[in-house]
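Of the protein chains in this complex, one is absent; all others appear in place.
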Amino acid sequence: MKARKGLIFTVLIFLAVVAAGAQTVTITYWQYFYESKVKLVDELIKKFEAANPGIKVEQVTFPYESFNQKVAASIPAGEGPDVITLFYGWLPMYVKGGYLQELPPAEFNKAYFDKTYYPFVAESVDFGGKYYSAPTAVRTLALIWNKKLFKEAGYDPNTPPRTLEELVTYAKKLSKFDAQGNLVQSGLLMQPSGQGHSWLREVLFRQFGNLPYSADYRKVSYADANGVAAFKWYTDLITKDKVGYPNFATDDVTAFKAGKGAMNIDGSFRIATLNAVKDLEWGVAELPSYKGIKSNYASYWTHGIVSGTKGKKLEASIKFLKYLTSPEVQELWLERVGELPATPALSEKYKNDPVVQPFLKGLAYAKASLFVDEAGQRTVFVDMIDEVVLKKADPAAVLKAAAAKEQAIIDNFWK
Amino acid sequence: MNMKKPKPGTIAAYLVLSLFSIVMLFPFVWMLSSSLKDATQIFKLKLFPDAPTLDNYRYILFSESSKFPRWFLNSAIVAVCTTVSVLFFDSLLGYTLSKYRFPGKNIIFMLIVSTLMIPTEMLVIPWYAMARSLKWVNTYWGIMFPGMISAFGVFLMRQFMQTIPDDLIDAARVDGRGEFMIFLTVVLPLVTPALATLAIFNFIGNWNAFLWPLIAASKPRMFTLPVGLANFSGEAGSDWHYIMTGAAVAMAPLVAVFLLFQKQIVRGIAMTGLKG
Partner (left out) sequence: MTLATKRAITAYTFLALPLVFFICVRLGPMLYMLVMSFSDWGLLRKQTRFIGLGNYVTIFSDPVFLQSLGNTMRYAIFGAPAVIAISLSIALLLDLIPKGKALFRLIYVLPYITPIVAVSWVWRWMYLQPPLGVINELLMAIGLPAQGFLNSPDQALQSIMAVNVWAELGYCTTIFLAGLQTIPKEISEAARIDGANGRLLLFKVTLPLLLPITLFLTVMEGIQFLRIFTQVYNMSFQAMGGPLNSTKSAALYIYQKAFTNFEMAQAASASLVLFVIIMTVTAIQLKFFDKKMNY
């Protein structure tokens, strides 16, 4: 009898193994197209599939500009992904639209997030105690500069400006003009549609003594005297000092890569892009401070599971999501993409890395804006800067109108 | 007949026309020049690059990370399939509407021609709703279906079919051939010039189409060339040397078609215009 039981047992195990092998689950993973990230995830998928036989992952990417629209159009129709990486600023919209499902609370609860992530991450993924997503990496802003152009202007290529006052001095000296007075080399690239709007929103406003939003980000409050001063300081760089202007040489990244811009405010995700440019020597520094005040803007992309995913696919998706947020991947992400580990402890060993360090320092005091409509709120900033730069409008009036416009977007979302 | 000296007016005309040709051609020349420059040379505004290179073309056409070959294939599939379908259905419709007598003929013709008044922009929203509910998004069929029959082509083919003598068709009927066979073997060979014109215009139109493919294809591997090109400049800056090379690659097949069939194209344009 025993032998027979054993035989049945063996057969059952054998059948189970065969069944598992035959029943391959394929899950679809979406992220926006950013070359270094896409390449890395391709490798991660290979590793993940090797470790988890029976699960196949298909990566699909879309251009940044159309990512949101593809997602919103596909998920309700049930033709979207299982696991998706989205910008944290889109979370409220996704959660409200019912696109994401709650992650299993047994594992993904307040205790877990508080223990694993930076406080600003734990706060911004919390939707009334429910958690819909978890990130791998976070990003902050820093000042990057072109060492060759510093040398040309007679500056020490290893000493960047430390304060906003110094920044203006440097930017002026690093700007070059042709005989007609057209800017041909930008001292400081001014690209509101890139990182410029975040620099103004979370850094400059605060440095000039303004609180741009209420704590829950439902009240816009940057249109006071200090806010106007910060806004004027930013637009003066374009209109008075003429050290740069929006879309100079197509955009800030193109200009910096081409050596047409001496300094830029950019994010840690750009490290891989800039390292790939031949003959470009560049440095990174903490964002310049003002009157002793430091501030920074942090943001992150975060992974969620779409509401329609069920059964075996859901199990596989949770496994994949856990893998993507694992310490191993977080470190690879820093190495290959340049984004910082979302778990503070993991960055310890990079404390002295000259490229990573300035970004890490910023993380300590960074704020992550809570967007309800990231594209819409970004457009408000881009347009208000254009109004002053291109239409010579009065900064105070423009800022007031913009604040009202952004308030309307926020109110419309929460009503 | 005595040899006439060219009049000053004629010389002036040549001069103006030549200057104008430069304006018309310069963008193409600048595109080609830019496509032969590398990432650093591209920012030096020289018509003739210091060190012309084909590396950009190598990258766009052959590198593993370039999606252009796939987009090229997609565009070719879409343009060829819609053109074959349009040729078949439009000539069949044109033939039926000009050579058969049946109740409702004029109403049907008016109905088809009236759809010419509805521009694509009006229809992409319902098409998208349709494609979504039928799961056609990101499929070739999804990109192609609105272009499978062209109302303009029906109008054009009907005009041509009317020039075919009825006797020819009746003679074939007397021979006992089936109606569909008559269409294929007797009628179609007689309208080949019109078919050629329709084919060329339809191919060009579908190769260049932008709005609907932009909506119908969301996955990069289903992009057509224009959609791919429009999405080429991304968050990591604009690689102008690649963009110009991509533009040149997207244009190449059309310029080839154009040079091969210029007579038909010019005749086709003139014909459609004069019909109005």
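All chains are identified by letter, namely A and B, in their written order; residue positions are counted from 1 within each chain.
The rule is simple: a contact is a pair of C-beta atoms (placed from the backbone, for glycine too) under 8 Å apart; a residue touches a chain by one contact, two chains touch by 3 or more.
Just so it is clear, the model here is predicted, and its values are computed rather than measured.
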Full-complex touch with the removed chain, picking from B:63, B:115, B:163 or B:192, is B:115
Out of A:90, A:248 or A:381, only one touches the absent chain, namely A:248
Absent-chain interface residues of chain A come out as 65, 68-69, 72-73, 76, 97-98, 178, 180, 182-184, 193, 245-250, 260, 375, 379, 382-383, 386-387, 390-391
Residue positions on chain B contacting the omitted chain are 9-10, 13-14, 16-17, 20-21, 23-25, 27-28, 30-31, 34, 43, 45, 89, 92-93, 95-96, 100-103, 105, 108, 111-112, 115, 117-119, 121-130, 145-146, 148-149, 151, 154, 179-180, 183, 204, 207-208, 210-211, 214-215, 225-227, 229-230, 240, 243-244, 246-248, 250-251, 254-255, 257-258, 262, 265-266, 269-270, 272-274, 276
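Here, only the chains that are shown with their structure count from here on.
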Distance in whole angstrom between the CA centres of chain A and chain B is 41
Chain B contacts chain A in the complex at 39-40, 43, 65, 132-133, 135, 137, 218-220, 231, 233-240
Contacts from chain A onto chain B in the complex sit at residues 32-35, 60-66, 70, 73-74, 77, 79, 250-251, 253-254, 256-258, 260, 273, 277-279
